[in-house]
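A protein chain is absent from this complex, but the other protein chains hold their places.
Let's turn to chain A:
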Amino acid sequence: MAAPLRNGLLRQANTCLRQARPTTIRPLSRDALRRLASTLAVLEQREGKLNMSSLASISAAQKLGGSIHGFVAGANGKTVADEAAKVDGLEKVIYVDNGAYDKGLPENWAPLLVENIKKGGYTHVFAGHSAFGKNLLPRVAALLDVQQISDITEIQGEDTFVRPIYAGNAILTVKSEDNPKIITVRGTAFPAGAAEGGSASVEEGADPKAECPTEWVSEDLAKSDRPDLATAEKVVSGGRGLKSKEEFDRLMPPLADALGAAIGASRAAVDSGFADNSLQVGQTGKNVAPQLYLCAGISGAIQHLAGMKDSKVIAAINKDPDAPIFQVADVGLVGDLFEKVPELTEKLKSS
């Protein structure tokens, strides 16, 4: 039950504010927020290194005002906490030093977070809408009897949030009276946050040492020197039009290298085995919002557009002049990608 979490004073203050402002959709003033909000930002780490893309939950929390505490856990909890303490915007970093949390398994992470959320009396808990955040936060929300808000793209007030639904074909604004508010944040919708400039205090958190019935067996991660797809400034993406894995591998990496871009793919390309699953851009893959999204041989199905239509500039090469991708592309080139992509690669390299 969430009841023990409800801080009487806070509620009172909230009620006063609500009465004073009947138009509740409007955000509260920054001063009021500073008094009210206190956010726990769940940060991700991997082998003792802070995952920079998880810092978006800090920049999201900064829009709320109020104090922001970061949370890390794992075998080198203290080391990661010291690294996180330098992140701009954090007041405190809470860490738990225990290798049992290294693999991010929700069975023991959820009780861990619940205990620390209760201890800290937070009004908001933010994590990235990453594989880790998606897996964990709903379990936490259920244990706290809270309806989570997933993948937010905007904060309109301490209780009002904006998120895409129907593969981004509608934008939903919701108001939550749950306390705490459990939220996952779309990384591309908030600035990444500065890794330097902060001087947070570091404090050890509570460790309930819940048993984990799940055993982590192995992983197989695609290794790449290219920029990370989710956070890259530029993305080149290939679809079914590439025809085969050989052609995908022949045409896309040189283009990506010429631009310093990450490589993405449509579901059709992934399903046909041209590209790895982890490269899929779209409703069920990754969301990207780079400065430049350059795609070849992608028709532009709504599920694909869901994952890339917030890109700053979209460029498309496709031989079908009526492909839906041209309705969203800032620059469209109708032509055979097997000619145009190599030509583009050469010209980019020599310019």
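Throughout what follows, a residue touches a chain if its C-beta (ideal position, glycine included) is under 8 Å from a C-beta of that chain, and two chains touch if they have at least 3 such contacts; residues count from 1.
Note that in this section contacts and distances are computed from a predicted model.
Peer 1: According to its UniProt record, what is the protein name of the omitted chain, chosen from "Vacuolar-sorting protein SNF8", "Putative Fam96B", "Tetratricopeptide repeat domain 8" or "Probable electron transfer flavoprotein subunit beta"?
Peer 2: "Probable electron transfer flavoprotein subunit beta"
Peer 1: Among A:146, A:185, A:200 or A:251, which residue is in touch with the absent chain?
Peer 2: Once the missing chain is taken into account, the touching residue is A:146.
Peer 1: Take the complete complex as the reference. Which residues in chain A touch the chain that isn't displayed?
Peer 2: Per the touch rule, chain A residues meeting the hidden chain are 25, 103, 105-107, 110, 130-132, 134-143, 145-151, 160, 164-178, 213-222, 230, 234, 259, 267, 270-271, 276-278, 283-284, 286, 291-292, 302-303, 309, 312-315, 317, 321, 326-335, 340, 343-344, 347-348, 351.
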